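Only one protein chain is missing; all other protein chains are in place.
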Amino acid sequence: MLIVMREHASQACVDKVINFIESNGFETHLSTGKLHTVIGAVGDKVIDPRNIELLDGVQEVIKVSSGFKLTSRMFQSEDSIIEVNGVKFGGKYTGIIAGPCTIESYDQMDKTAEALSKSNVKILRGGAFKPRTSPYAFQGLGEEGLKIIRSVADNHGMAVTSEIMDTSQLDLFEKYVDIYQIGARNMQNYNLLKEMGHVNKPIVLKRGLSATFEELLLSAEYILSGGNREVILCERGIRTFEKYTRNTLDLSAIPVIKKLSHLPIIIDPSHGTGLRDKVAPMSRASVAAGCDGLIIEVHYNPEVAICDGAQSLYPEQYDELYKELKQIAPIVNKEIY
Amino acid sequence: MLIVMREHASQACVDKVINFIESNGFETHLSTGKLHTVIGAVGDKVIDPRNIELLDGVQEVIKVSSGFKLTSRMFQSEDSIIEVNGVKFGGKYTGIIAGPCTIESYDQMDKTAEALSKSNVKILRGGAFKPRTSPYAFQGLGEEGLKIIRSVADNHGMAVTSEIMDTSQLDLFEKYVDIYQIGARNMQNYNLLKEMGHVNKPIVLKRGLSATFEELLLSAEYILSGGNREVILCERGIRTFEKYTRNTLDLSAIPVIKKLSHLPIIIDPSHGTGLRDKVAPMSRASVAAGCDGLIIEVHYNPEVAICDGAQSLYPEQYDELYKELKQIAPIVNKEIY
Amino acid sequence: MLIVMREHASQACVDKVINFIESNGFETHLSTGKLHTVIGAVGDKVIDPRNIELLDGVQEVIKVSSGFKLTSRMFQSEDSIIEVNGVKFGGKYTGIIAGPCTIESYDQMDKTAEALSKSNVKILRGGAFKPRTSPYAFQGLGEEGLKIIRSVADNHGMAVTSEIMDTSQLDLFEKYVDIYQIGARNMQNYNLLKEMGHVNKPIVLKRGLSATFEELLLSAEYILSGGNREVILCERGIRTFEKYTRNTLDLSAIPVIKKLSHLPIIIDPSHGTGLRDKVAPMSRASVAAGCDGLIIEVHYNPEVAICDGAQSLYPEQYDELYKELKQIAPIVNKEIY
Partner (left out) sequence: MLIVMREHASQACVDKVINFIESNGFETHLSTGKLHTVIGAVGDKVIDPRNIELLDGVQEVIKVSSGFKLTSRMFQSEDSIIEVNGVKFGGKYTGIIAGPCTIESYDQMDKTAEALSKSNVKILRGGAFKPRTSPYAFQGLGEEGLKIIRSVADNHGMAVTSEIMDTSQLDLFEKYVDIYQIGARNMQNYNLLKEMGHVNKPIVLKRGLSATFEELLLSAEYILSGGNREVILCERGIRTFEKYTRNTLDLSAIPVIKKLSHLPIIIDPSHGTGLRDKVAPMSRASVAAGCDGLIIEVHYNPEVAICDGAQSLYPEQYDELYKELKQIAPIVNKEIY
């Protein structure tokens, strides 16, 4: 932490700041410039910088370390590679997860999985508990849905991922899923994150609608510090002023996260745009930018989907896209299963 | 719902849209203009408007009803007035909640409550479980903290409010608090909201950092539709590009919410600005705009506060502010206890 | 500027950074902590911090000085008070500007001014050139409009303010207005700001729709550094995700700007909310927060207004509001003409 004093701040002010910081368990070191005196504070304690800002003579307090440690590239320089059912995320691998937004019925899941298996999909997605803005909207099939997706995935040799919404669902999910998914609205549900630190399976952690990359990494830090190192970060669009897309997919997440962290970063172009005809261009863009994976909504017949059909691809569209992605990946030294 | 067809859309397109909507359980009615044909769809079902937008010939789909019902002024025209320990929120009453950000010790709570009781405060706040961005930051005293605040409040004839973070804490909170507080990060924690619908105590529901008023009301709708009508809405600042304040306190929440809903709307100027010297001006502004209450952070000695001391008032500052607020309230036909 | 080196950055890296900074005309001073070395750079030159961030071993570069000088409280500690036609803005004075959004006709301006003069309004506003999002919307009466407002104002003993949109209008405005108004969309029209530095009349400078306070002050700095010290800053609402209000009026502008700068800060509750029934509560809030002035849209008959009638007050509403404001002002040690 750096404390920048105002121009010509008195020695008494400087001393008071130093005393305050040291009494909070920090070591200080002083640097006196022509205009400003700067006090460096080094230590492991957490202190609210605003407490210092309110002291006389202080102009600004600057946090130096970002607070993420285990997720940081400094902690681990080589890429983390997370493998599920033969599909790898991270390093030179671009993994793919596909499936419908919501589990509607055995038949719907089976038809979709059947179609996807022809395009080499090995990890099936589908929501059993749905976070809906309105209490009057369809809330998902619950455990019934988890049973369906597990059974269908087993029949097609696929792994399962689904969104967990609450700590009360831990035992339930443990039985059915291979990858836990934490949704955007739960990115800062700290009780849930702490529990994710204790499970033995990978986590897909989605960026919150207005979260910064730093906050995303700090949420991942909750999981890693609990003992679970298998976290896949997911960009799924942020809220902006734009109205023609549901969210604004921030593809700079790819180079930014890969520089800051060793964790894989995947993209959800379906929620990220909210419209089927934007999914293919943004998927191609993601691969060209070097993403470590994609999670794409596909429904055997989007026209009858209960939820988010508008952003789901038809299986034929998915297959065509898959072939394009396979062509783009090697140009950026990536491999798609 | 209104479906606006493109200029000169063919009759076949119009028919297809009508069939689609009716097959989803809606009644349709048609309106043909010089340029655009508009199809009205009336019904109780929830349908994703994007599914219609993707049909040929459709230009735009417009949702007419907002989805909040029980929270709406149309459902109940007179103001809801919520009373706790003699303090009223809503109607012509402006209630006040005060106390430190975090429960640190018996001594800290007692000294603070002692000071506040001289300024007529009847509801004490204090966090026992803290939602912290970093896993390495202080996470609160937990149940020990709840015991402290309960005991201190009882000694000073005060009621207690504290933030619940997870459904696993329900039994615990039931024992200690008089008002449940749902924090901004949990505004869309739907499992928690559903449980709040089943408790017999008032809820303070805080607006999410990037939530709209409509989303806030829909989250309240989760609670009301579960059976609990005692919801106090709370504006606590939204995330904007501004860096000189921690958040941007949106005081238009007051006239906007009071028009849309019968529920009381209170303001948290402490989190809303993040800096002590902004708390008094924004509190005065809130009362002048007609708010139904305030929740203000006060610490007997903010300089030693573990958390958010920078935004906590000194007791003397609070007392002075309280006197100013008492002067402003009657000008806008409000009464402060 | 402070350059924070990565943990354990080599001496060679540190040396390279020092050389680079010094070769750009800065004096450096070094501070070595347990984990991080920090290099302070002092000088008047402007250097892009990203150029330093790209050097090996650099973790972060932090700008210390904000760049606004003449607008800063450090440059001038006492409040600037700007007086026009007997109305003062700043210090203990809260000045008021009122009038319609757009100049429509002599009759409209005259009826409005006639009504406003009964409520003590001494500065009349009205747009002659309108910045409209669509090229097909009414663009204002142009010079004809300026002639009307000047003539009407003269008849009622009022001063005139109107928005200038382009440097090509300088001679025109010089003839007709007493206060130049720079609209939100032109807050960073630097050619126009430079010209405003050379006129001999006060400027009302509106905050851009997504501008920060720092950017607003830097835009003011353009004017002050050109020689014109009479700048009145104006908060008029920022763009946020909220849809129930046209913009989000950020009243924290008042305590924040008054701390950073000696310039007066006034509020435009009409554009800030976009709806008539929000104007009165937000005006009262502004005065309670200690603003230095208000600019309020009033139309003798808003129902027939060409532009923004929905946010214009009726003269009777204005008069009632004026009386409330006069009651609130003394509570915060302010005086309204």
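Order as written gives the chain letters A, B and C; numbering starts at 1 within each chain.
Going forward, a contact is a pair of C-beta atoms (placed from the backbone, for glycine too) under 8 Å apart; a residue touches a chain by one contact, two chains touch by 3 or more.
Quantities reported herein were computed from a predicted structural model and do not represent experimental measurements.
Contact with the undisplayed chain is limited, among B:Ala12, B:Ile62 or B:Val304, to B:Ile62. The residue touching the chain not shown here, chosen from C:Gln59, C:Thr94, C:Asn189 or C:Thr248, is C:Asn189. Although one chain is not displayed, chain A still touches it through residues 210-214, 238, 240-245, 248-252, 254-256, 259-260, 272-273, 277-278, 281-282, 284-290, 324, 327-328, 331-332. In the full complex, chain C makes contact with the omitted chain through residues 46, 48, 50-51, 53-54, 67, 69, 131-138, 165-168, 185-186, 188-194, 209-210, 215, 218, 221-222, 225-226, 239, 274-276, 302-303, 305, 307-311. Even with one chain removed from view, chain B keeps its contact list with that chain: residues 2, 4, 6-7, 27, 29-36, 38, 40, 42, 59-60, 62, 64-65, 74, 239, 241.
Methods note: only the chains that are shown with their structure count from here on.
Using the average of C-alpha coordinates as each chain's centre, C ends up farthest from chain B. Between chain B and chain C the CA-based rotation angle works out to 180°, given as a multiple of 5. With centres set at the average Cα position, the gap from chain A to chain C is 38 Å. Chain B and chain C have Cα centroids separated by 30 Å. Once the centre of each chain is set as its mean CA position, chain A and chain B turn out to be 26 Å apart. Along chain B, residues 210 each make contact with two or more other chains.
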